[in-house]
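All protein chains of the complex are present and in place, except for one that has been dropped.
Each chain carries a letter (A and B) given by its place in the written order, and its residues are counted from 1.
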Amino acid sequence: MPHDHHDHDHDGLSPSGHPYRPDQDTGLSYWQTMEIAVRELLIDKGVLTAARIAAQIEAMDARSPANGAAVVARYWTDPGFAAALLADGTTTVKEMGFDLGPMHLIALPNTDTLHNIIVCTLCSCYPRNLLGLPPDWYKSRAYRARTVREPRRVLAEFGVTLPEHVQVRVHDSTADMRYIVLPQRPAGTDGWDAARLATLVTRDSMIGTGLPKTAA
Amino acid sequence: MGGTAAGPVPDASHDFALWEKRVDALMVLCSGLGLFTVDGLRRVLEDMGPDAFASRSYYDRWIAAISQNLIEAGTFTTAELAERMAEVEARGQTYADAAAR
Partner (left out) sequence: MPTPLHAEPGTRVRVRDWAPPGHIRTPAYLRGHIGTVERVLGPFPNPEDLAYRRPGAPLPLYRVRFAASDLWPDATPGDTLEAEIYAHWLEDA
């Protein structure tokens, strides 16, 4: 089940590529009531404004895996950028216009003998300021519990089977760092420019649960 | 929970509902203002115990952690929150009705 695919093959999807979930007309939950109350209290007390909350939502909505895909494609095509990205991911992506805020970014290059995969066993740490909000499965108990223990089985569920000579390295995102996997450039893409290469970079390939699309 | 046994990784994904995006925005903005730290939120999430993980959604748990931290910060009191939640609930049966004031 390559998780990227079903997100992108349908009409009626949101800008982030997911089906819309109706939430305006179902029964009000206790926790939704709490959200409304907390938000109104913060506004009434002058801590926040409605406009500021709306702007934050808009800024988060604008972040998507396309940002990370642009980083990966440039890593594939620009050796100076690639060296800088590996030496200092935070500053290098910021210079591309992707500010990670208080977090720090480490870029993890895959090679012929190394495959990286990211998890957060303690909560749901994710490079959200680069890739947008994490997919549901990344936050699931199953992914968090199993990835550190049996990464190859988890990878197989995502449709990725690696030979034993390829080392799997799990990165448990336990503290102040955030991670992005740099997948290997697909074969048959000689001469492609960065914009065209970016179309091959999937969200899952930057988490390590997938591989880039192949050159069609 | 790292290393414990668990079933298959769920395949489903959903786009975020408006109320979920608002929870996320409140988290980012209030932590940016120094009202709490992400570690303070995580502490409350962990103290909920494993049952909460099974019975409540991700954003259910996060709004609970945010409101707990804001009470601890003195931003509002438990009574103020309770009173406002009662007001919100009285506005209607759906999120859209309850969020309109």
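For this structure, a couple of remarks:
The rule is short, and it goes like this: contacts are C-beta pairs under 8 Å (C-beta built on N, C-alpha and C of every residue); 3 or more make two chains touch, one makes a residue touch a chain.
Since we're looking at a predicted model, the values are computed, not measured.
Contact with the omitted chain, checked across A:Ala37, A:Met60, A:Val148 or A:Val181, is made by A:Val148. Per the touch definition above, the residue from B:Arg43, B:Arg56 or B:Arg91 contacting the chain not shown is B:Arg43. For chain A, the residues touching the chain absent from view are 104, 106, 121-122, 148-152, 164, 167-177.
Where chain B meets the omitted chain, the residues involved are 2-3, 36-37, 39-40, 42-43, 46, 72-73.
Quick note on the criterion: only the chains that are shown with their structure count from here on.
Of all residues in chain A, those touching chain B in their complex are 1, 3, 6-7, 13-14, 16, 18-29, 31-42, 45, 47-48, 52-53, 56-57, 60-61, 119, 121-124, 133, 135-137, 139-146, 148-149, 154, 157-158, 172.
Here chain B touches chain A in the complex through residues 1-26, 28-30, 33, 35, 42, 45, 53, 56-60, 63-64, 66-67, 70, 75-76, 80-81, 84-85, 87-89, 92-99, 101, going by the rule given at the top.
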